[in-house]
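Excluded from the complex is one protein chain; the other protein chains are retained at their positions.
For reference, chains read A, B and C in written order, and residue numbers begin at 1 within each chain.
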Amino acid sequence: MSQKVRVGVYGASGYAGQDLIEILKDHPCVELVFATSNTYAGDFVPDTDLRYIKSEEARLDIVDAVFLALPHKASAPVAKLAVEANLKVIDLSADLRLDTADSYKTWYGIDHPHPEMLPVPYGIPELNRDKINGVQVVAVPGCYPTATLLGLYPLLRVEGLSLESPIFIDAKSGISGAGRTPTEKTHFVETYGNIVPYSAERGHRHVGEIEQEVNKFMNITEPIVFTPHLVPIDRGLMASIYVTLGYAFTSDKIHSLYANVYADEPLVTLMPLGTQAQFKGVVKTNRCHISITPVNDRYVHITSVIDNLRKGASSQAVQCFNLMYGFPETEALL
Amino acid sequence: MSQKVRVGVYGASGYAGQDLIEILKDHPCVELVFATSNTYAGDFVPDTDLRYIKSEEARLDIVDAVFLALPHKASAPVAKLAVEANLKVIDLSADLRLDTADSYKTWYGIDHPHPEMLPVPYGIPELNRDKINGVQVVAVPGCYPTATLLGLYPLLRVEGLSLESPIFIDAKSGISGAGRTPTEKTHFVETYGNIVPYSAERGHRHVGEIEQEVNKFMNITEPIVFTPHLVPIDRGLMASIYVTLGYAFTSDKIHSLYANVYADEPLVTLMPLGTQAQFKGVVKTNRCHISITPVNDRYVHITSVIDNLRKGASSQAVQCFNLMYGFPETEALL
Amino acid sequence: MSQKVRVGVYGASGYAGQDLIEILKDHPCVELVFATSNTYAGDFVPDTDLRYIKSEEARLDIVDAVFLALPHKASAPVAKLAVEANLKVIDLSADLRLDTADSYKTWYGIDHPHPEMLPVPYGIPELNRDKINGVQVVAVPGCYPTATLLGLYPLLRVEGLSLESPIFIDAKSGISGAGRTPTEKTHFVETYGNIVPYSAERGHRHVGEIEQEVNKFMNITEPIVFTPHLVPIDRGLMASIYVTLGYAFTSDKIHSLYANVYADEPLVTLMPLGTQAQFKGVVKTNRCHISITPVNDRYVHITSVIDNLRKGASSQAVQCFNLMYGFPETEALL
Partner (left out) sequence: MSQKVRVGVYGASGYAGQDLIEILKDHPCVELVFATSNTYAGDFVPDTDLRYIKSEEARLDIVDAVFLALPHKASAPVAKLAVEANLKVIDLSADLRLDTADSYKTWYGIDHPHPEMLPVPYGIPELNRDKINGVQVVAVPGCYPTATLLGLYPLLRVEGLSLESPIFIDAKSGISGAGRTPTEKTHFVETYGNIVPYSAERGHRHVGEIEQEVNKFMNITEPIVFTPHLVPIDRGLMASIYVTLGYAFTSDKIHSLYANVYADEPLVTLMPLGTQAQFKGVVKTNRCHISITPVNDRYVHITSVIDNLRKGASSQAVQCFNLMYGFPETEALL
């Protein structure tokens, strides 16, 4: 690598941002130029010589690419400027994930700040590698959609699901998924010893992403039924997926289907039949572990686990970045 | 109460047994006569003047009733002797829960030790109160079936579920559900920060109980799809239930259905619409909390939580005991 | 009890306030009249029919006594008004714990709001029972001083400590001790898997209380060396105390000394020699457990544990209240 990519990170002090820095600082093709944090501006960025700067102080003319770990709505305007400055943009926010401004309005309740930027490739390389290679802008998906879609993908690709049955997803997320800002929801005493369902009734905004991507493979007429839960663990995310197969498929074939599809994926591991994916295997790694349990001929239980801050955010962003620049896809990730 | 019921507890040092002692020692109608523990024989029973004795030293001629917190297969022989001695029997093991010896063989893989004792009333008072009143023997259900059946009961009673759709149950249990004997599964380091699905593929023995009781209300042709998970919390149990309604029902009516059915139940609380049941509300209590979320017209998400050692074992046993003797049902429980 | 004491609770939604309500609502001699919370005004007070009101809406003319679970500085003015209205006052804040305004200024850095109220009895009944009986105002001590002073008291009473050696206290507190307001310090992700010393260098304000009370028994010339730690548990507090005995004492006599002093104390339990006090025995109880370990002739290690929200705050307040009114000291506490 004669020349490193000069990189800036927005929103670098949040939990996803911290992991992003941790990965990028050891990336052999990256020179970390700035890291923004409006809350911690002036403090040292852990394990680097940089100090956080305010977003407004970041200069787009001294970097080649920016990672945006910003809240939705705040991210699109920065992405817009970066694109205009001919930078590559890896957006970890929700702003560019939905393909249309209408869909954005439906799920986020506000007008899209820059509808002219839509759509951009949805950044799960295992599903969309060809669309991400060399591109300028990628929307990195949320943690729930990543675990869910990786868990469903082989079945979606062969159109193996019943079109008249809902996909039931019972998801469990570590508390870091709720963000670094202290709230009642993240208070130790409120979460200790507790498990809390939230945003049931298709209320979680990630449902929109999941449906959008599922529908690119199969026109399932029934809704995604998705209930996330906060569990008293710092990081990790499990999507427990219950599906009904189409009549052309039987559950005993599903494990080998998955084995084939994921045979060459360096960051996805299929557990041997009879073994269950669990948090332990993936936390603080960049991998997804998937286990398949045929319940009877028609029903299959799929467990898909990731680290919500890694494969669910930061490391997937770097994986996309590597593809966008033609670097080895797992550079700095294995 | 001129005369107290003289009670013996078998298996009193296990986690359910400990909670049972804790409740019974303060029960105004109970005189605690003995508590067995083969492992801890000789040690003091916490907060009592008794010492644990070995099972073989327990005398059935000095008590009026026995609680059996024993492993399956070990329990039925003691139950048999107790019945012959004209004692009342509250069996917390699995031995008397299934109505037939065939079913027992199917789920437990062994011949039933005393098939002539079957069937006995299944001890969930909210479902079976009339059958438990004054009876001599009751089989107290497992923790998973209790949470699940209380979560389903109002819909079962009105035959409100689709007959052609499976009931999906994603359950989460605290580690005490795995018992007091130290194993790799209960080692702190193995469970810390981890969530582990187990006995998927309809492998958990409680599935048999759940199907048996569901089928008493509705002949659903599809299987119960049930996956339990161990979560890193000491006690508490959540059944996350995903159901499809029959065509005669719409989901907007379900909350008021539940409100009516449970209006006068002292130990079951229905959460207000929009509020989710969680571990915090029930741990170390004798209650079940239930929340209802209509997903769309046909799909309903039900969360039912209990303390696995209380309403899932010990306190439900005492609730049954109270009914068997005609005491106020919640004596020593509220 | 022909006539109940009408009670108001200020600061009732904080963690200590919540436990206070939990105890008072079942106290047979108490009628709970109001509970204030500026943050949650309008919400129901859990397990009661009351709703929180703002402090300013509380009427002192309809109660006989007030419990003040308020921050320091905010508490004294309310205490002042309550005293003028002839109410009994149980103050859980720091405002009335130090005997002089000078000491208050030293430790809290501000002028005392009402120096004319000082001193009032320091509310650890096991040390000061006679001074609390029937009195109008009591200052309930902090959680660290309660555990520490109960751990030292028998040795202090016989002046058994070396006058030239410091008392070393390494304390461990559950996160609820940091209060209900969400902060970085109480964020689940920051505390999970972590142990954090804080306010070392005699920086914790509770050191002032501890020294004041120790000095009433012995004039130790060396400082109290006190380091608190936050541990990732919701509630519980351990004071690990390392002391040097005076030359007239040897460590083998200390256990029987403690056994004598605490023989008739209903809320203090001395562990048998060789057994260590731990969180499990006291959390969610109103008790203090103490264990004594002679290290060699001169050095003794004392472990004293309480529930920081109970014997360290709310239940000790009720214990004082009982003495102030001549009720049985453990009414509603055992």
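A few remarks follow.
By our rule, a residue touches a chain if its C-beta (ideal position, glycine included) is under 8 Å from a C-beta of that chain, and two chains touch if they have at least 3 such contacts.
Computed from a predicted model, the values in this text were never measured in an experiment.
Here the missing chain is touched by one residue of C:Ala147, C:Ile220, C:Ile233 or C:Cys288, and it is C:Ile233.
Annotation: of C:Arg6, C:His114 or C:Arg202, C:Arg202 touches the absent chain (contact as defined above). Chain B meets the missing chain through residues 15, 175-176, 180, 182-184, 186-189, 191-193, 232-235.
Interface residues of chain C with the unshown chain, by the touch rule above, are 165-166, 168, 170, 172, 190, 193-198, 200-202, 223, 225, 227, 229, 231-234, 236, 238, 240, 242, 244, 276-280, 283, 291, 293-296, 299, 301, 303.
Following the convention adopted for this analysis, only the chains that are shown with their structure count from here on.
Touching chain B and chain C together: A.
Chain A and chain B have centres, each the mean of its CA atoms, that are 39 Å apart. Computed from the mean C-alpha positions, the centre of chain A lies at a distance of 47 Å from the centre of chain C. Residue positions 193 of chain B are each in touch with at least two other chains.
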